[in-house]
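Excluded from the complex is one protein chain; the other protein chains are retained at their positions.
This part shows subunit A:
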Amino acid sequence: MTAALVEVRDLTVTFPAGDAPGTPGTGVRAVDGLSFTLAPGRALGIVGESGSGKSTVAAALLDLHRGTGARVEGTVRVDGLDVLTAPEPRLRRLRGGTAAMIFQDPLSSLDPYYAVGDQIAEVYRVHRPDASRRTARARAVAALDRVGIADAARRARARPHEFSGGMRQRALIAMALACAPRLMIADEPTTALDVTVQAQILDLLHDLRAETGMGLILVTHDLGVVAGGVDDVLVMRAGRAVEHGPVGEVLGAPRAPYTKDLLAAVPRIDAVRGGAGEPPAPPVPRTAPSAPSGPSGPVPGEVLLEATGLRREFGRRGSRTTAVQDVSLTVRAGETVGLVGESGSGKTTVGRMLVRLLDPTAGTLRYRGRDIGRLGERELRPLRGELQMVFQDPVSSLNPRRTIGESVADPLRAAGELDDAGIGRRARELLERVGLDPAWYHRYPHEFSGGQRQRVGIARALAPSPRLLICDEPVSALDVTTQAQVIALLGELRRELGLAMVFIAHDLAVVRAVSDRVAVMRAGRIVEEGPVDTVYDHPRHPYTQGLLAAVPVLDPRVAADRRALRGAAAQETRPPSLSAT
């Protein structure tokens, strides 16, 4: 049967190499001889790490590479149309009409200047030229209603910036639905979203598929996202298919070594510590240097940092918002405290207050018994070295115009204890300690990968010999395998140097893998705190329970069960269905 909805044969996409215009025939081969088919109504997940070519494949299905200078070879058939050779008008009918695409970043994927409903109506009228403006608008409202936008008729007149991230992604799905396509292509549709919103969007995609019978191609880096949402999985690496098969087989019993590595690197939320390749130190007993076993509590060791009733407000009179209130947190020597929460929960603000990068509006902050919440900059300076921070984005937190060695040497120079030769020697030691070649001292950040740059960031934080390291989303910009390596490095450092850590992240599984204790934040407050296993296995607060239930799991059957549970809970709020035209 040639009734395949999508048929890709020997697809090769080559981007012209930017730096070498004089060398013909060279270029970056993003996709290399890829073939797959998708039957109508089925769902395929394309999984891979950054640079694997998965998004390039998605774009090729609509020939979005046309006119960009990329060389696309092979054949792509979507609903019988030879996409790569189709004339422009025919291709336009395919785009949005037969196959609709939704994108990763819902913030920038809609035009900021027009009302959301108008943008959907515009697309509808492109594909139904005989439809009146009124019909198109009504259709847009119906589509918004279907994807769960409350009060759709009124919200259709709002502009994208008046929507939350989840609502924008729903609006984009509504745009895709507007013309009742046979295929939906979702390119990292939930990567920019919080975990609870991600679960809602994935459930929505699943329901829509069941309802309209459309096919789905779901492109993602997250194996958990794929587990719950597709029938088949295609694992990509460096432009090639590594493994292709039913989702249960690929995730349950992978054959390719790469898939095995990938799965091993995914931090498990349900597993005991050790998902991250190498176990990052058992919680007890701790090798806290010369610290006698404490009389009580799971972790022996002196109290390093104690925050009580921290509060932080932003903005001037009138438009004042409280980002953090009544947050109390204790960090003991050698212990790792996880701080989890969704975006906007105030976890980064807390982290910055702990090292006095931000001044608390109220509350006390004690470091080894000394009140440092109100210290002036001059008195604080000797303590700065003991409290260090590792930032989320290794690209923007390193000065691109300084070599990595200089960046690591900066805190040493600021401390002023070593001479130039000593600083250079120590900086090279630090680079080596975090797994970088000391000979790279004179290289610049752009020459390194994301994981390597984060290693530089860690080396810089280690330079002043800190006792406490605040890591703010240190691995969220990294691929899973790199993420596992960086987590393992942090665990090693913690063991060897007896470091205390506050580990801030939105990813519940990562936090479980590294923390002894965990605090869950929501809307500026800590809603639950306790030993990590207790909080994860027996969450008491409903919010924590909801968060944990929303985390994607790798077992497709468990994922289906969980979706059914969530669906039952939300049954009464489901809007009326949008009939497929």
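Assume a residue touches a chain if its C-beta (ideal position, glycine included) is under 8 Å from a C-beta of that chain, and two chains touch if they have at least 3 such contacts; residues count from 1.
Definition applied: contacts and distances are computed from a predicted model.
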Name the absent chain as its UniProt record does, using one of the following: "FAD-binding oxidoreductase", "Alkaline shock response membrane anchor protein AmaP", "ABC transporter permease" or "Allophanate hydrolase".
"ABC transporter permease"
If the hidden chain were put back, which of A:44, A:62, A:167 or A:241 would touch it?
A:62
Of A:29, A:159, A:443 or A:563, which one is in contact with the hidden chain?
A:159
For the chain left off this view, which of A:42, A:77 or A:127 is in contact with it?
A:127
Hidden partner sits against subunit A at residues 62, 64, 91-97, 100-101, 103, 105, 108-114, 122-123, 126-127, 159, 161, 172, 175, 319
